[in-house]
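Below: one structure in structure tokens.
As you look at this complex, bear in mind that one protein chain is not there, while each of the others sits in place.
Each chain carries a letter (A, B and C) given by its place in the written order, and its residues are counted from 1.
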Amino acid sequence: MKRLTRKFAALFGSDIGHSYLRSPGALFSTMVLLILIAAALGAPLLAPQNILDPRTLDLLSANTPPWSANALTGHFYSFGTDDQGRDVLSATLYGTRVSLLVALVAVLLSMSIGVTLGLISGYFGGRTDAAIMRIADVQLSIPAIFIALLISGLSRTLLAPGVRDTLAIYMVILAIGISGWVTYARTVRGAVMVEKQREYVQAALMIGLPTRTMLLRHILPNVRRPILVIATISLALSIITEATLSYLGAGLPPTQPSLGTLIRSGQDFLFAGEWWILFFPAATLLTLALAINVLGDWLRDVLNPRGL
Amino acid sequence: MTGFFLRRLASVFPVMLVTAFLSFAAFHFIGDPLQNMLGQEASAQDRARLAAELGFDRPFYIQFLKFVGFALQGDFGISTRVGRPVLDLILERLPATLELALLSFFFAMSAGIALGVMTALRPSSALSRVSMTGSLIAVSLPNFLIGIGLIYVFSIKLGWLPSFGRGDTVKIGWWTTGLLTKSGWKAILLPAISLAAYQLTLILRLVRAEMLEVMHSDYIRFARARGLPKRLIYFSYALKNTMVPVVTVAGLQLGSIIAFAVVTETVFQWPGVGLLFINSIRYSDVPIMATYLLIVSFIFVAINMVVDCIYYLLDPRLRAVGGIK
Amino acid sequence: MLKYMARRANVRLARFLGAAALLAIASSANAETLKWARRLDVQTLDPYAYNEGTTYTFNQQIYEPLVSRDDNGKLIGVLATEWRMLPDNPDIWEFKLRQNVTFHDGTPFTAKDVVFSIRRAMAPTSNVRTYVNAIESVVAKDADTVQIKTKGPSLLMAENLTAVLIMNEAWAEKNDSAAPQDYMAKKENYAARHENGTGAYRLVSRESDRRTELVAYDKYWGIGQFPLSIDRIIYTPIQSDATRVSALISGQVNFLQDVPPQDVSRLEQNPDLRVVKGPESRTVFLGVNMGEDKLISGNAKGNPFADKRVRQAMNMSIDRQAIQTTIMRGQSIPLGTILSPFASGFTQEMGRVPKYDVAKARQLMMEAGYGDGFSVTLNCTNDGMVSDERICEALVAMLAKIGITVNLDVQPSAAVWPLVLHRKTDFYLMTWGGVNSQILFENLVRSRGTWAGVEFKNPEIDAKIDSLSSEASIEKYNATVAEIWKVVQDECFYLPIHAQMLARAMQNKIHVTSHVGNMIYVKNVKVVK
Partner (left out) sequence: MTSGRPPVLSIRGLCVDFPSRHGTLRAVRDVSLEIAPGEILGIVGESGAGKSTVGAAITGLLQAPGQISAGEVRLSGDIIDTRDANAMQALRGRRISTIFQDPLTSLNPLFTIERQLVDTIRAHRALSRAEARVEAVRQLEAVGIPEPAQRMTNWPHEFSGGMRQRAVIALALCSQPELIIADEPTTALDVTVQAQILKLIQNLARERRVAVMLITHNMGVISQITDRVAVMKSGEVVELGKTSTVLSRPCHEYSQALLSVVPRGDVKLSRFPVAGSARNIDAAMKWLLESNSQHGSGGADALVELRRVNRVFGVPRLFGSVTHGAFKALDNVSLCIRRGEVMGLVGESGSGKSTIAKIVAGLNPPSTGELLFNGEDVYAARFEVRQHIRRQTQMVFQDPYSSLNSHMRVADIIMEPMIHFGLEKNRQLAEPLMLELLNAVGLEASAARRYPHAFSGGQRQRISIARALASRPSFLICDEPTSALDVSIQAQILNLLKDLQEKLSLTMLFISHDLPVVRQMCDRVTVLQKGQVCEIGEADDVFNHPRHRYTETLLSMIPSMHRPVELIQATS
């Protein structure tokens, strides 16, 4: 405990910590983010309705405006209900949960692929590097949203209809994850090539450390700042990409709604005056992405990795 | 320059070849191409005949070479949804997408550079603060939400601008343009803005960051120390240096604008290739998907080549080395 | 190459600028354009290639049938002026043709064209064969009389011919379009993108998925008989509900078919717009595949749908009233049958909505041995009928309450209908439009009917259905129809939901009436400034 306190003291005594405490944007964003994450994690406990279980849907309660009771059933809904009688608050909570989950796992996926390949590429150079970077070039020649759309679209073609919905979430994760690795790989490769020339690496090479130790103990910790910055920014980007895929109908199915799916179905009601079906998921999406971006911005300013 | 260009061109080939291969593989292995062509009630003989005709019984690499050969002649097969040659379908819609993409690119670049320079030079002015906050919001908002918002405000509430389509178009050769009619301009405004929003913020932030960095560089310090006028320092000495990385990114952005046009075209029902692509995904129309992939990556690669050449013209250091590292 | 194209483009631009100037003068005359938006695009201009509502409706503006229906479903003559079953031979129908009708290319309309058209409709690649398969032969008795010989007495022949739009023989022969386009095989022919009809409007340009433009035909036979207030039609498909509605509100289109139910009340409140509502003879229902031993998709012991109790339980677990009030916003008529209330043979008893009773349904499921439920995939369209995807979503929730886990597979109708055609689905949302029981039976009930994805195999019923086409006595005919309906109702292989109500929204000046077949005849549209 004491060590922990000391660590915290050290953290906030440091320049980064100080800048953090002095940045109302970063502080506020963290708060918002923590609340949203807590709400997403606690969705099954917090949500008045389990929207993943179709039995809990009551069609008669449909189209209730927010902060009012349904005329037929008398149930009160703070965010209103959609045309299926789905409580928009619950749907938003669950949607946030799915969106965050997808984005997080996708970021982890692209990060692990990208960082690994970037480390290998930058460290070994030569043919390995050339091969990896050519693959990256090919992938870069196709914009990320396309790759995601293609993976998503092709998987729909290939998968049997029965498993399509069940596997949709993995496909979306895969699609976003695979489309994002190049940024990490390129940045890490660049950073590794810089680090490799630095003398502490030469010193470590002189004692003949095994490659794995070299990479993990010496190089990786020194390139983690750009990784952290990219990861933060791409977390927001992944959330948006997922929403976009779902909006285009190439993402998550309505039975497993993410924020994008909710917006997609809500759009049809926006002009009909039932704004709340779209508004709450959209506002949550914006808040989530904005909070992460503000944090990412701050991180970028503070950590100041070059070339981002 | 020629040498550089040729070398650059040579490096494009592997990329295009791999993309062609992916596209071929998609066409070939996803779904049943014979079934797609023959329809449901084809007999076994029909199948065998068509297979022989198309060379489906030949070794894999020969088929691939043939695919590349056909592709080079512009033959990408028949759409399984519409039943027309894929290339015709794409060419028909390409002008719409390119017009939209180029106009938003123009928006994004001009506004992005102007605002970027301003936020870098006058960080505390009201407009700078607004643009910085706005840019944060714009990167946090999905493209389609911006589109929906614009439609809601400008089409539904105010009724100023149309919410869908291209308006009246004019045919010039095989190209159709909406930029010669008033309704065409009205129609392109909202989609172009919504498509440009995200890219604009990226350019703005990049220009700002680069500008700030350049302003701290020794040669700007030296230029100031020599008493060069501010205007010259900001808009000539600093801006040109800022442009070097911006040009690279701008190339990528144009590609990504074409990609994101898929979303905008869906929101605004813009009759371009993006909408065609989305429909082909919905209808599992593999030939269109594969061809679009190929064409888009071709455009992308072409843009990158142009960018490299601009880069080359912009930065004398490259001309000395004769290449880009 | 590029240079060449650029040069060519310049020449064309110059030409265009000249043409545009002329056009501007020409179109400034007192002209009203119908800017017509629907959800789906017209799939083909070949009138026999694809029998689908949107396509058929649109092609009616260009081509005309011998007979047609008015707003209330009554038969009226179009290219035929009189028609009758020959009193001495019930196997022969005779049609007297209208005089002074010309095709758009100027050639006169004759009996030869009718004979050609009906034969073309009977061709293997025709998609309207169902309507003409009772025909044995067709002959032109003279220049304006056509006789059709049926395989037996066919009471419905005239009604069926509403589906056969008349084409020009010489034109079709000349342009390699003597046979209908093989739409299912994704083949194209000349007629798919060009036309030569007798209708009030002729084609100017067409870009699929985007825009099709028609102008009034200046030698139309009906000039003076119909309002013909519209001289130009621009048809635009807009997939997204919201965009379509906003296009009307913002004035980009002035006539909207397929108004989403959720927008009806709002459009009604708009002072610049008018909404015309009316019932359509189209029903929406679920089909279950009883024919398989095991479910194609899903997880259950055996095929639960083969058990009548399961079907009954499902029928009771659908809360049709709730669907009407919430999803359809009142724009539907909940039904207990798949037959339209406007169809002959419809009875109040058939139409009565089954009692919504979850407890009893559960009980039945238990009795059938599916107390723990089962899972199945529901194939559902998202562009096939009004609010189809939402209906399916609601059904998922309702069926969940009796233990059936439904995996929803939502796809465009172009992908879903083949599943039904090829019997590759267990459970699907379906729709049927029409006012005729016999055609419905032949398509949906008879064991090898085109759309009978339920795989109901009952030779006795098949025989009864077959007997209808040669039944000359109207009483016996009606009795047989009623008998068949009794079985269909009892077996519950179709789970009816409702009949759609149609809403069309338009600018105030445009007057389009409602039509039970959801048809539009633009020649009838009035414009009141």
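What we mean here is this: a contact is a pair of C-beta atoms (placed from the backbone, for glycine too) under 8 Å apart; a residue touches a chain by one contact, two chains touch by 3 or more.
In this text, all values refer to a predicted model and were calculated from it rather than measured experimentally.
K.L.:
Let's see if you follow the contact definition: name the visible chains touching the chain that is missing.
P.N.:
A, B
K.L.:
Quick one: say which of A:R97, A:R164, A:R186 or A:H218 touches the chain that got left out.
P.N.:
A:H218
K.L.:
Using the touch definition from the top, which of B:L228, B:V249 or B:I310 touches the missing chain?
P.N.:
B:L228
K.L.:
Residue by residue, what part of subunit B touches the chain that was omitted?
P.N.:
For subunit B, the residues touching the absent chain are 7, 10-11, 217-230, 232, 236-237, 240-241, 244, 314-317, 320.
K.L.:
Touching the missing chain, which residues of subunit A?
P.N.:
18, 198-200, 202-209, 217-218, 221-222
Heads up, the rule we're going with is that only the chains that are shown with their structure count from here on.
K.L.:
In graph terms, with chains as vertices and touches as edges, which category applies: line, ring, star, complete, or other?
P.N.:
Its topology is that of a complete graph.
K.L.:
Would you mind pulling out the distance in Å between where the CA atoms of subunit A average out and where those of subunit C do?
P.N.:
45
K.L.:
So how far apart, in whole Å, are subunit B and subunit C when each is placed at the average of its C-alpha atoms?
P.N.:
That pair's centroid distance is 40 Å.
K.L.:
As a quick test, compute the distance in whole Å between the mean CA positions of subunit A and subunit B.
P.N.:
Here the centre of subunit B sits 24 Å away from the centre of subunit A.
K.L.:
Which subunit B residues reach two or more other chains?
P.N.:
148, 156, 266, 282, 284
K.L.:
Touching at least two other chains at once: which residues of subunit C meet that condition?
P.N.:
240, 242, 246, 249
K.L.:
For a test of understanding, state which residues of subunit A touch subunit C in their complex under the given definition.
P.N.:
Subunit A residues touching subunit C: 53-55, 57, 59-60, 62-63, 83-85, 160-162, 164-166, 253-255, 267-274.
K.L.:
Inside the complex, what are the residues of subunit A that reach subunit B?
P.N.:
It is residues 134, 137-138, 140-146, 149-150, 152-154, 156-158, 236, 240, 243-244, 247-250, 260, 263, 267, 270-271, 278, 282, 285-286, 289-290, 292-294, 297 of subunit A that touch subunit B.
K.L.:
For subunit C, which residues count as touching subunit B in their complex?
P.N.:
Within the complex, subunit C contacts subunit B at residues 5, 8-9, 12-13, 16, 20, 182-188, 207-211, 236, 238-240, 242-244, 246-247, 249-252, 411-412, 414-415, 418, 422.
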